[in-house]
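The complex is shown incomplete by one protein chain, all other protein chains being positioned as in the whole.
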Amino acid sequence: MSRVLPGFGLSLGYTLVYLSLLVLIPLGGLVLKAGTLTLAEFWQIATTEQAMASYRVTFGASFAAAVINAFFGLIVAWVLVRYPFPGKSLVDAFVDLPFALPTAVAGITLATLYAGNGWIGRHLEPLGIKVAYTPYGIVVALAFVTLPFIVRTLQPVIEDIEPEVEEAAASLGASRWLTFTRIILPAIFPALLTGFTLAFSRAIGEFGSVIFIAGNLPMVSEITPLLIIAKLEQQDVVGATALAVVMLVISFVMLLTINALQWWAANRHKGRAA
Amino acid sequence: MNALARKLAVASLALGLAVPAFADPSLLNVSYDVARDFYKDYNPLFQKYWKAKTGENVELKQSHAGSTKQVRAVADGLEADVVTMNQATDVDFLAERGLVAADYAKKFPNNASPYTSTMVFIVRKGNPKGFKDWSDLAKPGVQVILPHPKNTGNGRYSYLAAWGYALRQPGGNEASAREFVGKLLKNAPLFAAGGRDATTTFMQRRIGDVLVTFESEAELIAKEFGRGEFEVVYPTLSILTEFPVAIVDKVVDKKGTRKQAQAYLEYLWSKEGQENAAQNYLRPRDAEVLKKYAAQFPAIKTFSVDEMFGGWSKASPAHFKDGGSFDQIYQVK
Partner (left out) sequence: MSFRRANAEPRWVRLLLTAVALGFLALFLGLPLLAVFVEALAAGVPAYLAALVEPETRHAVLLSLLIALIVLPFNVLFGVAAAWAIARFDFKGKSLLITLIDLPFAVSPVVAGMLFILLFGARGWFGPWLSEHDFRIIFAVPGMLIATLFITFPFVARELIPLMQTQGKDEEEAAVSLGASGWQMFWRVTLPNIKWGLLYGVILANARALGEFGAVSVVSGHIRGETNTLPLHVEILYNEYNAVGAFAAASVLALLALVTLVAKTIVEWRMHKETQMLEADLPPEKTQ
């Protein structure tokens, strides 16, 4: 394709240099440090029963949290952009809160809310639902700390949808639901997937909020970052890097898959639109 | 705006400008997390003493966080003149790396630990489940709250206390101790993130029947939650928790602050230093001071990690390293 627009070299060059300095070199250092282990040692650390259980908890809870947020986040973003209601800017302001609260405060507060005598927990416990100190607690904490991602990636995109397109669809007799699924959803899908990806990846690494509500029982509610901390508590930096590398590789593969999928979907959509 | 000017100075530091030399010597005390109150009171005492003795003003800076993390930071270049920790294994880590003297424990009296504490039980008002000793914590149907035994200092001390208790019972041996601690841990519905989190879980969220914690924390709990909500139960036998201090040789030699660092730690054993410990509910080493505060420190039989386990260098790998007794308890299902 012809490059009409300027600045490709400059922007890509800058991106790559900055990315290398801040992310790639440090992560390379991590991998090298883990590389001081033999493959057998590495494998042994990475695949202990406890580690395997923690991967399941971490990735499962992160996925669940991202799904919850994708669903509710879409509704929240849509309502915040499209529907007027009193106090809207204040509600809009709340959305970023989970990022600003230190994760430990979030974890402590959520544990207090969802414990058997907490504001929320006391209504759930009689129903037989236990959240605090179970894997559900992990999902709640992760959903809390990653909520802003989906709302904030969707908001500008929804704001950008031209009402004319929807009007045209409506005037051609499309039902509102059809307009939504055929016109709006494809337009916001890349952003939704981006938000999902970000929430998911952030959830995988999250530690501070989770440990206060998880209960941290081995094999049941231990997340992988906690095992990394456990290694560090034994002053075993190399062992910690080994687990960190495992998480990094799994995350990388998952993120790459989602991003490739998204690019493919976007191009397909573009192709169809053209 | 003075603070702002300082901020700008910090910012210029951020840009890599040279660090100017300060006129007054300054010491950085890298310490564990709940020691801030203690040193907040102790530092002015020492400054006054040092000024009177030498006419010199000494600036004292504090750093508090988890003990193990703190010594790793010191090994990674945090320029601590002195470290004041809550378990010997952390100072040992620095000794192995040549940052503090290998015989740091002999450089000061009492194993270089100016004060001690012990693990006790906090139970609900009236002690409804009648907890008297460690054996009651391992009975079926009770819930025990304690911090993560592998990842926190309080948790490790609690775990070793229970283990040592079981060893000392008639016919006690490694196997019976393991079984006993296994039963006790089965009664733990969760492992708290830290000592403070365990307290919040027990006191505020009202989970569990008994909380295992430092004796010194009991007073802090009273401060936060009021005295009417709980009772302290002393078991028949518990662990002596020591809080070793050491000079970081590498740093004081570089900065030329050995004299001040030595005096700063020595003064912990002075009457003023010992009184300060007692006022912070830490058991003073000084017999006279201990007697003066006897009301707040009931007599209790204790064992040290050295006596029972042959030191942290043996206890850590046997119990808390990966594959140690703690992991084994959870592996066997």
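Miscellaneous remarks
First chain written, first letter: the chains are A and B, and each begins at residue 1.
Assume a contact is a pair of C-beta atoms (placed from the backbone, for glycine too) under 8 Å apart; a residue touches a chain by one contact, two chains touch by 3 or more.
Predicted model, so just to flag it, every value in this text is computed and none were measured.
When the full complex is taken into account, the listed residue touching the unshown chain is A:157, out of A:46, A:61, A:157 or A:214.
When the full complex is taken into account, the listed residue touching the unshown chain is B:194, out of B:114, B:194 or B:235.
Listed residues B:71, B:105, B:192 or B:221: the one in touch with the omitted chain is B:221. Along chain A, the points of touch with the absent chain fall at residues 1, 3-8, 10-12, 14-15, 18-19, 22-27, 29-30, 33, 72, 75-76, 78-80, 82-85, 89, 91-106, 108-110, 112-113, 119-120, 143-144, 147-149, 152-153, 155-157, 159-160, 162-167, 169-171, 176, 179, 187-188, 190-191, 194, 197-198, 201-202, 204-208, 224-225, 228-229, 232, 237, 240-241, 244, 247-248, 251-252, 255-256, 259-260, 263, 266.
What chain B contributes to its contact with the hidden chain is residues 3-4, 7, 10-11, 13-14, 16, 18-19, 28, 30, 33-34, 36-37, 61-65, 69-70, 73, 75-79, 194-196, 199, 220-221, 223-224.
Rule of thumb we're sticking to: only the chains that are shown with their structure count from here on.
With centres defined as mean CA coordinates, chain B is found 37 Å away from chain A. Contact residues of chain A toward chain B in the complex are 48-50, 107-108, 111-112, 115-118, 132-133, 211-212, 214-219, 221, 226, 229-237, 239.
Of all residues in chain B, only 68-69, 72, 93, 148, 150-152, 188-193, 197, 200-201, 204-207, 316, 320-322, 327, 330-331, 333 touch chain A in the complex they form.
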